[in-house]
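Note that one protein chain of the assembly has been removed; the remaining protein chains are unaltered in position.
The first chain written gets the first letter, and so on, giving A and B; residue counts start at 1 in each chain.
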Amino acid sequence: MKNKRRMPLGVLIVLCVAIMLMCTACGGAADGGDTENKTKAEAPKIDGLTFTEQVDLDYAQEFDIFKYEDGYAVIDTHEDKKFLLVPEGKDVPENLDDSLVVVNEPADNIYLAATASMSLFDAMGAMDHVTMTSVNASGWSVDAAVKALKSGKMTYAGKYNEPDYEMILDNDCELVVESTMIYHNPEVKEMFEELGLPVFVDRSSYESNPLGRTEWIKAYGVLTGKEKEANEFFEKQKKVIKQLDDMENTGKTVAFFYVTTDGKVVVRSSHDYVSTMIKMAGGKYAFEGIEDVAGKASVSMTMESFYEAAVDADYIVYNGSIDNTVKSLKDLYAKDAIFKKFKAVKEGHCYMTGNSMYQRTDVISDMIMDFNKILTEENPGEMEFLTKMK
Amino acid sequence: MSKDNHLGFHNEVFRRRSRYVLVFAILIVAFFTITVLNINTGSVNMPVSNIFKALFLREGTEREMDIIWHIRLPRIIMTAVLGGALSLSGFLLQTFFENPIAGPYVLGISSGAKMVVALTMIVGLKYAYTLSSYSLIMAAFVGSLLSTGFILLVARRIKNMAALLVAGIMIGYICSAVTDFTVTFASDSDIVNLHNWSLGSFSGMSWSNVQVGIIVVGITTILTMAMSKPIGAFQLGEAYAQSMGVNIKVFRILLILLSSMLSACVTAFAGPISFVGIAVPFIAKGSLGTSKPLVVIPGAFICGAVFCMLCDLIARTAFAPVELSISTVTSIFGAPIVIYMMIRKRSRI
Partner (left out) sequence: MSENYFEINNLSVGYNKKALIEDICFDIKRGEIVTLIGPNGAGKSTILKSITRQLEIINGNVVLDGGNLKDLSFKELAVKMAVVLTERIKTELMTCYDIVATGRYPYTGRLGILSYEDQEKVEAALAAVHATELGGRDFSAISDGQRQRVLLARAICQEPDAIILDEPTSFLDVKYKLELLSILRGMAKENNITVIMSLHEIDLAQKISDKIVCVKGDRIYRYGKPEEIFDEETIKGLYEIDNGFFDPLYGSIELPRPEGEPKTMVISSSGKGIKTYRMLQKENTPFIAGILYPGDTDYQLARLLATEIIEEKPFCAISESAIEKARTAMKQCERVIYAGADIGTYNKEILDLVEEARKEGKLEEY
């Protein structure tokens, strides 16, 4: 009698778990099946609108802009929903497909929770479109943001994973711009959508080319009606890089890393934008071919492996944007005395980044120029993003 | 002589009943007060009359309706429902283990939930690109039930309560180990968000959440009430309970299942929330002056609802717009209560 009882219970539990796991997988897959969207995207057909052209993008691959007559536009960020921009004064087309979300151009009272995009808004002169943000004044290295928060033009409206929905609603928010961190908190995105607010996810961090990240300014230009300014700014950035077109690769190796609190070294994978920046600046990334088994942007390794790969690197650049405890060579030695043996240290080619690196997506070209400077000049002068470690 | 005793008994019964009525009245008043306070509190100032209009007459600007119906109300209801669920789950486990500091997570449920949430976040985001909140909720639920399943399998063999507790702790450790292993392959954003998840929060509850929550918690609570007779028998210990006609084997399994459903539900929607399950049943029993299940089950539920709503109110408003994590607030209130409880127990013995 007891054996009969045992069997069904165990089977029941296993069945329940199996079913639920399947649901989870399905639920997950169904929502984001279009990872493989490498083929040319098609302009969505919209009743009453005539497609005119697709905006040319030089470097960016993670989004597309489709233009229609009368100033309508669609931004496709390769997610399940696309954004239809309806110009001021114009009507919203009827019978809209469910996959299109309406954004009234120009988008005002934006709640910006993607810290990388703030600098782009500043570059376009569209700061006044952003009235709420997810980071306090102390967390910004973009001056315009700090100024706006201090003056009250911008307010702190809660972290990206716990936004103050009431405040956001109350301030007539028209658009929410989130970073990819929001994928871990789908309920926040769903809540916003339930409240009728369009959520634009900034996927520029998936761009492999660093300039591709900056090119997202074009999408923001369309959203805020500052397309002209956006394009102008981007052309400027392209010109800066143009100087390096004819440059020959110096072949010098650069190691970009930081040391964690438990003694591991974190470097960028060779597909990451930092590695690409180094390449574009005329250098060689010291960890060519390194890849994370899980496809992450950063790879963690032991001090031993790092030593092996980087002891002969020509330059080392310490990632101060993540770990700002290292400000001098002494601090570096404090992390591990073995650094004294590194070629770059012996030759005096040690640099570090400030903490603005991540947030200054607007001036990536300048960053590349800085890298170029340290590679070509023995004693580069004042640089904006890199400082020599003494 | 017997007539006097009769009267004595009836006086006694009357006294106890009036105490119950009084405590329940206080609880219900507190419940309504806190609900009103919660509805009135938020970053946006809304005059009370507008709130009433939005609530009862369904009139008001779209903004007001949104705020009341989509932001404040679902959160308040969920907090109450989940708070009650936690408290009830704690009461059941305390009875089961005959130990007043047993809590809803003593059987390793929160570790199991965290493990599957970590797996889902890290593995799922890598392959499936985006997740829905539904999948995270299911993940937490599945994780909770997985640990429960193991505990049930163990409970069949082990008769000793202390051993069962140890088994729960071990399962917790195993799940944590698996989680840590998974985390080595996680990106920094995964780690941060997993940590945020495990702090627990009532933020961002939607109506679909509320619906599921009410159904699951409601059914489980009714089933628990239906079991108040054997629970009362069990309060004398397993041996006596069996001699009174309770089928101990089935009872133990049912008790574990019910309590796990409740805490799994809470963990799924709001993440792990500490101390409510330990401290509130103690408060409920103390104020009611009895441990009779028929009285304590509803009492603990309402008490848990009030406690959580109060803590959520504080979490939201203390440092607005920054939200305190709910576990922080519940610990600040709950820990002293538990300490006081343990000291008092000591002095008794």
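Going forward, a contact is a pair of C-beta atoms (placed from the backbone, for glycine too) under 8 Å apart; a residue touches a chain by one contact, two chains touch by 3 or more.
Note that the coordinates shown come from a computational prediction; the quantities given were computed from them, not determined experimentally.
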Among shown chains, those touching the left-out chain: B
Residue of B:N50, B:S176 or B:Q242 in touch with the missing chain, whole complex considered: B:Q242
Positions on chain B contacted by the hidden chain, ascending: 2, 5-6, 8-9, 12, 98, 100, 225-226, 228-229, 232-233, 235-237, 239-240, 242-247, 285-286, 289-292, 294, 348
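Convention: only the chains that are shown with their structure count from here on.
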Chain A to chain B touching residues, read off their complex: 6, 9-10, 13, 16-17, 20-21, 23-25, 27-29, 31-35, 79-80, 156-159, 161-162, 164-167, 169-170, 180-181, 183-188, 190-191, 194-196, 293-298
Touching residues on chain B, where the partner in the complex is chain A: 42-44, 63, 66-67, 70-72, 120-122, 124-136, 138-139, 141-142, 145-146, 149, 152-153, 156, 185-190, 192-194, 196-197, 201, 203-204, 206, 253, 320-323
